[in-house]
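Here is the structure we will look at.
Every protein chain except one is present and positioned as in the full complex.
Chain IDs A, B and C follow the sequence of writing; residue 1 opens each chain.
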Amino acid sequence: MTKTIKNVICTFCGTLCDDLEVDVSDDGKKIVQVRNACAIGAEKYLHVGNPGRVVLPRMRQEDGTYKDISYEEAIDFAAKTLLKAKKPLLYGWSSTNCEAIAAGNTLAEKIGGVVDNCATVCHGSSLLAIQDTGVPSCTLGEVKNRADRIIFWGCNPAHAHPRHMSRYSIFPRGFFSAKGQKGRKIICVDCRETDTAKIADTFVRIKQSYDYEVFDALRTLLRGEEIPDEVGGVPREKLQEVVDICKSGRFVTLFFGMGLTHTLGRNHNIDNGINFIRDLNDYTKATLIAMRGHYNVTGAGQVLGWQYGFPFACDLSRLTMARHNPGETTSVDLLVRHEVDACVVIASDLAAHFPFEATRRMAHIPTITIDPHISMSTELSDLHIPVAIVGVEVGGCCYRMDNVPIETRKCIDAPDGVITDEELFKRISARVDELLAEADVKNASEYLAKMEA
Amino acid sequence: MSEIIIKNGHVFDAVTGLKGDVADVCIKDGVIVDKVSNAATVIDAAGKTVMAGAVDVHTHVAGPKVNLGRWYRPEDKFRLGERCSAKLNPNTRIEGGFSIPTVFKTGYEYARMGFAFTMEAAMPPLYARHVHDEIRDTPILDQAALPVFGNNWFMFEYLKNGEYDNAAAYVAWILRQTKGYGIKCVNPGGSEAWGWGLNCLTVNDPVPYFDITPKEIVDGLITTNEHLKLPHSVHLHSNNLGNPGNYTTTLDSLKIAEGHTANNNFGRDTVLHHTHVQFHSYGGTTWADFESKAKEVMDYVNKQKNISIDTGNVTLDETTTMTADGPFEYHLGALNHLKWANVDVELETSAGVVPYIYGKNVKVCEMQWAIGLEIALYAKDMMRTMITTDHPNAGPFTRYPRVYAWLMDKEYRDAQLNGFKWSSKVIDATTLAELDREISLYELSQMTRAAPAKVLGLSKSFGGLAPGMKGNVAVYNINPDNMLKGLELEDALSKVSVFIKDGVKCVENGVVLEAEPVVKKTYWVNSSVPDTKQVIHDVSEKFLKYYSVNLANYEVVDHYAPNQEIVEV
Amino acid sequence: METVTITLKAVPDLYLECESVTPDKFAGKTAAEIAALPCSVGKCNYTLGDWFEISGRPGATAADTKIIVNGKGTDKCKYFGAWMTAGEVVVNGTADMFTGAWMEGGKLTIKGDVRSFSGLQMKGGEMIIEGRAWNYLAAAYRGDWRGMQGGLIRVKGDVGSDLGTFMNGGTIIVEGNADIHIGTHAEGGTIIIKGKAHRRVGGQMVKGEIYVYQGCDVMMPGFKKIEEREIEVDGEKHVFNVFIGDLGERHSKSKGEVIYGHLYTLKE
Partner (left out) sequence: MAEGAYSPLSKLFQKEDFEDWSKPHLVGQTTEYSSLLQLQAMKEGGKRKYGDGIIVSVITCTEIKQGIAIETGKTSPQYFDACSVIELHEEDFKTLGISKNTNVRVTSAAGSVILKASTTTQSLYPGLAHIPMGPWANILVPSYTYSTGEPCFCGFDCFIEPAPQEKVESAVKLMHEKCGLKYVGDPHYD
């Protein structure tokens, strides 16, 4: 006998599909079956029961092996490491719930750390562009109900957001878009003919790293000015065609992804893209949405936003004020420039997704990784603290790629003794308070001064 | 058993009718009482002004567009590298932001000015969770939020067909789902039209594809509101905001209230609250011949007893405009060429954000400043007129004390007026220079305490010092016997001597004390009106077909509002 | 002009934030008072005395105060001369981020390189960099549309990317080469690059002038050649190809004339 949980939220990508059906065993300990999920989502739920789940914190030993320790020891080690560090980095946050992120920020504020989330190597540049030129956006439901022109630029939902096209962008039938795909024209711009490009009506292959120039050409054409015969490997006629398709639409939506943020120019590519959309609004209705990767990277930014006013790369080391300056307070720069002397990796895999130069630095400073599973980071850090999996073993609030908050659901119980991110951070904070009280000081700065004296 | 007695202060309170008389205020277990034992903590308020905790009827301090504003305006925060003085209290959280303060700064700053309650003025139901997330993290303040209904597809259908039972049932359902407080209506029809890049500029422009007019929407909403007997009236931001000559639209919108009578058990006798009227009182045809119509609008407001307004005073700062009026923000962005952010919300509303600099040497801004003050000064019934800056649209709420000072001290505002680059032009196009009126402390206590509490249907617990009301008391370093002027007055109003919330002293001489013990509450309205078959059917159908989330994942569950104060209707 | 010489005692373990090192903060203080000025590494608060040997004495006002910074490890110090309004600062070595950021007046000389965000949103004064400058030299802070307002920056070596983003006024002279994104969103001011620029010069610019003597590898599509003209730049006359742009942007009008940004490259 199994019981079925309906309307489960898939905690893999920023699409945050909320229509999964999960069959769990009677004792509520095992997931038996998952319906409606994409291949990745299904794997996420089904492999939870795989053997080899870590249930106790593991401390790295001299000889390179790991030794299981109790949560108390782990929490004490974490609190002391963070207090001793002059400028610790707390990176990740994108695969946990907002409650945990809020608890983490409280801790970061106590120990004067730098809080940074995965946006820093993902859509950070998009956020920089938004800071420079704003963002005419809308919810995914608007796209579903109204859009008749869809542009995918430097993103590949077929691989990265498998159900995006069927739920929101290409196929769904909405209030004003009853014809579904038939009523829509799909444009795909990329340097490789991705599987998304194969579905598109128009595929524009541009030379790698020429996005900025191409956007500029489109905007120039939109204003009826002349451009060279070829821009970024695309003939003028093709660009004119794209402009005409957009202008003839009633509701244009541009989805963009890593193809823009990871390549030459970074924020400027998106900056110019946003301005292209803004210009289009003089002729028709146009919006754009960033294809956020991890399921709650947006939420991590939202919490930082309302607590300190910045979407990512938030430096709290002054203890009295928050500072934000990507290029200085972003994780990769902090690690590569040797600006931080301790590191906490939460709900993300720094070692697997950062350039190696940064990873090596992480491996050489005291590092604590908080992750339900074994990952590259856990294998390179001094301490690995296992936690419950958000969206499977614990609920909590998460934000979709269009900033819509959705409450994730608990499906099964976490393994005995394994605690949640939120509880963990609250306990570390409590331990920090104890240590400050013991040393009889007001804040971490004084604590460090006392230690040095 | 905490007891406090505030001794010998000059008490200004519209509820008990005290106009500066020296009296004691007693609080026991967080509630105002007649007397307390000798064990009570004594706060000496001799030579000081005592008022109830203030209430903000319209402010944008939580939610998606507010946070988008925070996200995309890092330049609105501390300047990098500048060493700010150590926090006065290590137990408070880091504060940041000027025009869009972080949640911590919001709570602390409001408390420093003596505010106990604020109303988040626009909550897109789909984003309700986000709004409550931020409200939960805002310290000290009691808060509530108004869901927007003016561009809601369900309401369009029901109101078009005059199905008021269904409309009422749907509103009640949304209030339960989103933990909302009342009915907000922003640019009726216009924000939906913005879904196609269009707008509704008069009350008679039909909404594209929905064959209903703003007039019908507002009229229907008022009917629904009184049918539901909600504590607050319909909260309207009418069409055609911020354009020269828009005062006619404003009057048309206000006239819709004629013939409606308030029907509720909360002591509210208005049926329509028109917000930030300053933005809606413009004459002329272009920015060139743009002039003030504050008098025309206020004359109507003064004689029409069943409507209330708030001012929306311009504070002459660099700020960030944000409203659910999508088309307006696009228009504004095209005017000042600054960064434009926009969020359209499926089936419900739209929203926009644009930074704006109210320059001291820009004619239009100087005019807007004057018009805002005119509106307050023309008001006859202070129980229907409230002071706001439509935070952060006309200026950040942290500038309230400056606005109060301008209103209470003619010299101060004339100095500002004559200091303008275009002062002669502003004096010609407005009547501010002729107005000698100075708002009294008692009138201030009405406009910032009793009136908003009454209009919001909270007069049983907020806005006064009568026994039984919440123990929210603000003590200012103002001696009515020798009244402060200008900057000093502004200063005294921005830093309370003591602020007591729910019987807990949480601010002293402008310094926030331990913020933790104060239990902040989230207010929301639970209407007993049951769902109708039709509504149940429509909801399940529309969610299946048009929404991007499932019905089951729409509700704001309890842990988003850990300390709820549920207003049962 | 009185001179204060401060010498770094040790190389900072992480990065030293010493925004106190400006004539404005030093002026009229005794050596002891200067030594008491704050600086910090991460969350640890120190005083200048903890990190620097301080000799000499400052003038009564910022204007007649000169600060000379010596010692190994200056390249791990941020904010030298930030917010300075008058006087002079000389750094004998490489300086890290935010050197001369938000500078309003006076003279700032760096004998080595400066790292990113130097001269950020500069309002006035003169900054001479004898080595190379990294990215975001004289750019606007994140989200701000008010970049460099005035003053002069002269770089002897190369510069990185995002030079003079959102520039409103002032002059930047680069004697070496430049990387990508020069004068993006420029709304005024003059950028002179005597070497070559890589790509994306003048993207989204609406006003202002950019000289790139040896041209750029890839020209922005939004630029149109209008004429060839002899112009005197930085004391020398040359014949330039004159381009207007960025035609993709909305340009304002004055007296019926549309205002464009101008890009000049040397005519071979």
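What we mean here is this: a residue touches a chain if its C-beta (ideal position, glycine included) is under 8 Å from a C-beta of that chain, and two chains touch if they have at least 3 such contacts.
These figures come from a predicted structure and were not determined experimentally.
Chemist: By the document's own contact criterion, which visible chains does the hidden chain reach in the full complex?
Modeler: Contacts of the omitted chain with visible chains: A, C.
Chemist: Pick out which of C:Ser20, C:Ser161 or C:Thr265 touches the chain that's been left out of the picture.
Modeler: Among C:Ser20, C:Ser161 or C:Thr265, only C:Ser161 touches the chain that is not shown.
Chemist: From the listed residues A:Asp76, A:Glu225, A:Glu379 or A:Asp413, report the one that touches the chain absent from this view.
Modeler: A:Glu379
Chemist: Considering the complete complex, identify which of A:Gly327, A:Gly391 or A:Pro405 is in touch with the unshown chain.
Modeler: A:Gly327
Chemist: Tell me which stretches of chain C touch the chain missing from the display.
Modeler: Touching the chain left out of view, chain C contributes residues 75, 94, 113, 115-117, 132, 134-136, 157-162, 176-177, 179-180, 195, 198-199, 217.
Chemist: Just checking the interface: what residues of chain A touch the absent partner chain?
Modeler: Touching the chain left out of view, chain A contributes residues 12-13, 39-40, 43-44, 47, 50-54, 63-66, 120-121, 124-125, 128, 156, 158-160, 162, 191-195, 197, 205, 208-209, 258-259, 261-264, 266-267, 293, 313, 326-328, 330-333, 336-338, 349, 351-361, 363-364, 373-376, 379-380.
Convention: only the chains that are shown with their structure count from here on.
Chemist: By the touch rule stated above, which residues of chain B touch at least two different other chains?
Modeler: 72-74, 76, 80-81, 83, 338-339
Chemist: Provide the list of chain A residues touching at least two other chains, using ranges where the numbers run on.
Modeler: 131-132, 318-319, 324-325, in rising order.
Chemist: Within the complex, which stretch of chain B touches chain C?
Modeler: 72-76, 79-83, 337-339
Chemist: Which residues of chain A touch chain B in the complex?
Modeler: 6-7, 9, 18-19, 98, 102, 109, 127, 130-142, 144-146, 167-168, 173-176, 250-251, 278, 281, 284-285, 287, 301-303, 305-311, 316, 318-325, 397, 399, 403-407, 442-443
Chemist: For chain C, which residues count as touching chain B in their complex?
Modeler: These residues of chain C touch chain B: 17, 19, 38, 78-79, 82-83, 98, 101-102, 141-145, 250.
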